[in-house]
Structure formats: structure tokens, C-alpha cells
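Note that this complex is displayed minus one protein chain, with the remaining chains in position.
Here is chain A:
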Amino acid sequence: MQAGHGSAPVDVGVEWLRAKGAWSFYILLIITVRVIIGTILDLEPYQSWSTINILHATVTFFVFHWIKGSPFPTNWTEDYNVDKYTWWEQIDRKRQNTPNRKFFTAVVIVLYLLALDSTPKEYVAVHIANFVAFIIVFIAKMPWMHKVRIFGINK
């Protein structure tokens, strides 16, 4: 597209994060899923919190840290070439430690804490699963992991 010479917009894949209420939407989404699985499946609190933690980690791992590029490539943007970047690496014009990134990291921590606190000590397997799910997504969100592919995974 050639039309327009105004300020360059960001890629549509990460554009929505700038919108008002993006954080609230994200939190509400998690709460909704929590309520739904808690009521419909009739789970114990520790089961639902662990499910939420692991589910959140799995989904975000693939969506934020595994799939690269943009769903709708918008070549006229400033950072046009995002084919080699994951979604996490693209947000906020690749700046690190931005409020958005802090927020997502905090969400991961809080979800893990909730799962940890609600799970009784005896269920070691659940604790391990929670911890693994947490640590993978947490490390992937660290600033020093920007554009780093450990052991060439997903290169």
C-alpha cells in the first residue's frame, strides 16, 4: 500500500496492546476462564489454580514465545521486518522492561503464587508441573532472553 505519509503505525499483531483496557481485558480473560473451569468442572481451588497456571503458561508460550512473525504482515510500518521475531520480542517496538512487559511478567508470577499457595504440600507432581510451567514462561520473558534461542531451539 502506498497511500499516506503520516506517522508509521506499529504492526497490527502488537497494535492492540497500546489500546486502553488491554491489561484489564487480559486479567478479565483469566478470571473468566478461572470461574468457568471452577464452576463447570467443579474443581477444587488448587486444581483450578494449577490448571489456570499451566494452561496460561502453555498458551502464552506458543503464542508469545514460539510463533514468529506477524499474523497480518504490515510492511509499511517502521519495524517492517518481524519475520524472525516472536510476538514477545516485537511488542513495544522491541524495547525492554516496558510497563507492558512488566505487567505480563507480574501476571505469570501471581498466577504461580496462587497455584503454589492453594496446592497442598502432599501433591508433589502438581507442584513440579506448576513450577516447570512457570519457570519456562518466566525465563522466556527476561530481557536478556531477547533474540536468544537457547540451544538453537526454534531457530
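In this text, a contact is a pair of C-beta atoms (placed from the backbone, for glycine too) under 8 Å apart; a residue touches a chain by one contact, two chains touch by 3 or more; residues count from 1.
We adopt the following convention: contacts and distances are computed from a predicted model.
Engineer: So one subunit is absent here. Using its UniProt record, which name fits best from "Elongation factor 1 alpha-like protein", "GTP-binding protein", "serine C-palmitoyltransferase" or "AP complex subunit beta"?
Structural biologist: Hidden chain identified via UniProt as "serine C-palmitoyltransferase".
Engineer: Thinking of the whole complex, not just what is shown, which of A:Val12, A:Ile31, A:Ile67 or A:Ala106 touches the missing chain?
Structural biologist: Counting the whole complex, the residue in contact with the absent chain is A:Ala106.
Engineer: What chain A residues would touch the chain not displayed?
Structural biologist: 1-3, 69, 73, 75, 80-81, 83, 92, 94-99, 102, 105-106, 109, 112-113, 116-117, 121, 143, 146-147
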